[in-house]
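Just one protein chain is left out here, and the rest sit where they should.
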Amino acid sequence: MSAVLPAVKSSEVGAQRVAFGVMVAFFLIGPALGMYPIFLMKVMCFALFACAFNLLIGFVGLLSFGHAMFLGSAGYVCAHAAKVWGFTPELAILAGAAAAALLGLITGLLAIRRQGIYFAMITLALAQMIFFFALQAPFTGGEDGIQAVPRGKLLGLLDLSNVWNMYGTVLVIFVAGFLLLYRTVHSPFGQVLKAIRENEARATSLGYDTNRYKLMAFVLSATLSGVAGATNALVFQLAALNSVHWSMSGEVVLMNLVGGLGTVFGPVVGAFVVLAMENYLSTLGFWVTITQGAIFVLCVLAFRRGIVGELARLIRKPL
Amino acid sequence: MALRKLILAASVAMAWGSAQAQVSDGVIKIGVLNDQSSLYADISGQGGAVAARMAVEDFGAAKKGMKVEVISADHQNKPEVGSAIARQWFDVDKVDVIVDVPTSSVALAVSQVTREKNKLFLVSGAATSDLTGKACSPNTIHWTYDTWMLAHGTGSAIVGTGKKSWFFLTADYAFGHALERDTSEVVKAAGGTVVGAVRHPLNTADFSSFLLQAQSSKAQVIGLANAGGDTINSIKQASEFGIVKGGQSLAGMLVFISDVHALGLPTAQGLIFTTTFYWDRNDASRAFAKRFAPQYKGNMPTMVQAGIYSSVLHYLKAIEAAKTDDGAKIAAKMKEMPTDDALFGKGRIRADGRKIHDAYLVEVKKPSESKGPWDYYKVLATIPADKAFRPEKDGGCSLVK
Partner (left out) sequence: MPEIFGIPTQAFMGQLLIGLINGSFYALLSLGLAVIFGLLNIINFTHGAQYMMGAFVAWFLLNKTGLGYWWALVLTPFVVGAVGVVIERTMLKQLYKLDHLYGLLLTFGLALIIQGLFRNEYGSSGLPYQIPSQLAGGQNLGFMFLPNYRAWVIVFSLVVCFSTWFVIEKTKLGSYLRAATENPELVRAFGINVPRMITLTYGFGVGLAALAGVMAAPIYSVNPLMGENLIIVVFAVVVIGGMGSIMGSILTGFGLGVIEGLTKVFYPEASSTVIFVVMALVLMVRPAGLFGTQK
């Protein structure tokens, strides 16, 4: 799990720039090649979620078992804002992200002092409590969820019930979120995070308040997970319990594992592979669980670096 | 010369095509969407696709020159997954009708998507009576059963035998609450009392604490407003705690034959509930079951699987008559034509989308009374179709004038 990241050299940035171009091009021309746009929008939302999660595990070294709580609660707040309060979509997404940020701050304050498995278990416990709240609170609609969420008009002008307008919006949100995470990781802030992951005691001795840095990373991760969750709620016009269930937290771990923990593009590839597989396998019924399990086992035993990790090793540049 | 032949061939193809193109590119695609991997997998699951295919066969699609395809997928009881599959099926895979969908929350989501795309949704597995009530839609038809029918069928029958005080063991989600609410109404209207209720989380393994509360309440009847594994565990542990021996009765509000099979007769005997199909009820249902079982691991059909068969059969008859792929128009045609099939007998579909047919009050046999595997029920009474379901005007459906 400790992906060794050397200082970024210009030749390596080149490889990442190419990869970025390929990624954006894929999402731009995907629909033209016949891929179902709603599926691609789902991939982008979950890719953003996986990238936000990757910030914590790949770059700070913290495994969270409760990230679904940010995805889901932002989805509920956004859905409620759009449906009941009549917010325009960009405000609804902001409302969802704000809710996730607040939740991230509170849970972060509670969890950040712990490490390793104990950190994971606290996040799980908190996520379960959020799940219970989502189940019981009247505004979330219990297991029916909030249905028939209107997509509305972006900034009051662009009608998002047109699938192409929605697609463009989601693409912009995804790219923006991705770039934000990239800049965070490759900034002085990001360097401190890496230092904390490598040797927290030494970082503290150098004068950094490690808890504060970890908390900031946690809140950033939570907020972007919230953006992903809120956007997803608008794409499907539905916010329901699955997004706050602990199996969703497990799924984002799987996406990162398959794609490559600690790589920049790993989460995106991982999200695409996992979702495509689920899509394809849903017609095969029960084999979904078995195949998911087999992929976990295979990745852990033989394929630890994930798809992007192996690719990066092949071309000897970080991706 | 070749060019002329080509043009001729093309125009013949186009003519033939345009006649068929009336009905979605010449292929009628039926999507069976249900739970195939978790809690409700035995209620319809893979067997649902089997039932749909049997209906296509029995309709004689091949002989009539109609191409009908049946596909299936697993919605895992999650509204997000269900509505995503429904969307993709309608948008990309040219599916014309979705059938089954157990789990009320998923059914509501799919009903929404179906209405948007003006396709058709034939519900067999879901229970919520809201599908023909405040959430009714011109594109949705609710087959097999619903919470109102269960509550009134089982509730009035049991109160009618003099057991007037009730205690509810309710699954803490919308379906459970709805069942509890509907049954309480029936009990109170018949002069009974609801002594208490306890709501347990979904997928509870241990009911001893709740059963103890039920015992201390001294109610004559313990109503199980839950389903699936929760019902099975409640009944199994009720037998362990001597509930029935102590003089209280158990009323299962929603029990399928697959549940009874999982419990075994020694534990399930004496249970009373309502169903709309039993494989051993008459010769026609037996014939169906004997054809169904070998295709589905030797299991006898549940009422949900029977409902899929019946709804698909009627759908095919309607689409043959209506010759359109406009969902609302086919639904209207289905409501126009009365139904009659081997499994549910005579019935019809009302304006609110509710299919009505007779319901049966059944009791689970004692082990000594059963002559073989799957010989589980004795039919105590038949509830006629008009009384079995909620009166049309009471549902609050906007389609009812």
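Before moving on, here are some points about what is shown:
Each chain carries a letter (A and B) given by its place in the written order, and its residues are counted from 1.
What we mean here is this: a contact is a pair of C-beta atoms (placed from the backbone, for glycine too) under 8 Å apart; a residue touches a chain by one contact, two chains touch by 3 or more.
Everything numeric in this text was worked out from a predicted model, so none of it was measured.
One of B:117, B:236 or B:348 touches the chain omitted from the figure, and that residue is B:236.
Among B:57, B:206 or B:336, only B:206 touches the chain left out of the display.
Set against the missing chain, the residues B:262, B:293, B:328 or B:351 yield one that touches it, B:262.
For subunit B, the residues in touch with the chain missing from this view are 37-42, 45, 172, 198-201, 203-206, 208-210, 212-213, 215-216, 228-229, 232-233, 236-237, 240-242, 246, 258-259, 261-264, 266-267. Listed for subunit A, the residues touching the missing chain in the whole complex are 1-2, 63, 110, 113-114, 116-118, 121-122, 124-126, 128-129, 131-132, 136, 246, 250, 253, 257, 286-290, 292-297, 299-301, 304.
Rule of thumb we're sticking to: only the chains that are shown with their structure count from here on.
The part of subunit B that touches subunit A in the complex is made up of residues 36-37, 41, 45-46, 71-76, 78-81, 83-85, 87-88, 91-92, 104-105, 108-109, 112, 172-174.
If you check the complex, the residues on subunit A that touch subunit B are 36, 38-39, 42, 135, 142-145, 147-148, 236, 238, 240-243, 279, 282-283, 285-286, 288-289.
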